[in-house]
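A single protein chain has been removed from this complex, and every other one stays in its place.
We call the chains A and B, going by the order they appear; numbering starts again at 1 in every chain.
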Amino acid sequence: MLVTFEFTYILILLFISLALSMILFFLGYFLMFKVAYEDKLMGYECGFDPFGNARGEFDIRFYLVAILFLIFDLEITFLFPFSISIMSMTLASYSIMLIFLIILTIGFIYEIKKGALDWS
Amino acid sequence: MVGYRQKWVQDLPPAGGFPKLTYARTSVSPIPGSYIFAGVFSVMAIGTYIFFEDKVKRNAREEEEKRRLSMILPILQAENDINFLASPHQNVYFTRWMPPQIGKRAVALIREI
């Protein structure tokens, strides 16, 4: 049988580390003494009672950065197979990949010029 | 102070104090930046040359090994098939067995089992 058990080992490691961290967390939670009163259990805000909603609005640019990241991460994922099998690539495939990169770079430059990454 | 014994030795500056700090801006390296750049790039070029010389050799060797393995693979495959069919607990029709790919790792695995 041509089966390797490497991924099974990784699964076992995942379960063991999951169990270990859960034990650590809940051991600390259930075993140690607790003295709970209102001031301690309130959200931390430098000595004041917290005012306003903590999950209020946030800057749109975080969102833009996430979208840009999606595009570039996809690009990296596309480039992975190309990079590994580059020894069996021809000039034609190289130029196609170059065109792909250039299109992405043009989009990136457009985004910079539009001011999507101006933090100020 | 009767009965007092010094337990800890305090860290004190060396006799005569620490040497004076020079606040003036120390001169940067006497080699101009363009020379450093040229040096780094020439080392990179030499490194690239050495790497690719090695790489071309290694690729040729791997190619040869692949051809050699593809020659003997049918025999190894047949051996493996015999072992597989001879083992009593295997059902031939419901199995996830697949023919191995040609490659050194696959062949090593066949050998191992």
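Throughout what follows, contacts are C-beta pairs under 8 Å (C-beta built on N, C-alpha and C of every residue); 3 or more make two chains touch, one makes a residue touch a chain.
The rule we apply is simple: contacts and distances are computed from a predicted model.
According to its UniProt record, the chain left out of view corresponds to "NADH-ubiquinone oxidoreductase chain 1" among "NADH-ubiquinone oxidoreductase chain 1", "NEDD8-conjugating enzyme UBC12", "Translocation protein sec63" or "Glutamyl-tRNA(Gln) amidotransferase subunit A, mitochondrial".
Listed by residue number, the positions of chain B touching the unshown chain are 11, 40, 43-44, 46-48, 50-52, 54-56, 58, 87, 105, 113. The chain not displayed touches chain A at residues 1, 5-14, 16-18, 20-22, 24-29, 32-36, 40-46, 50, 52, 54-55, 58, 62, 65-66, 68-69, 72-73, 76, 79-80, 83-84, 86-87, 89, 91, 94, 97-98, 101, 105, 108, 112, 117, 119-120.
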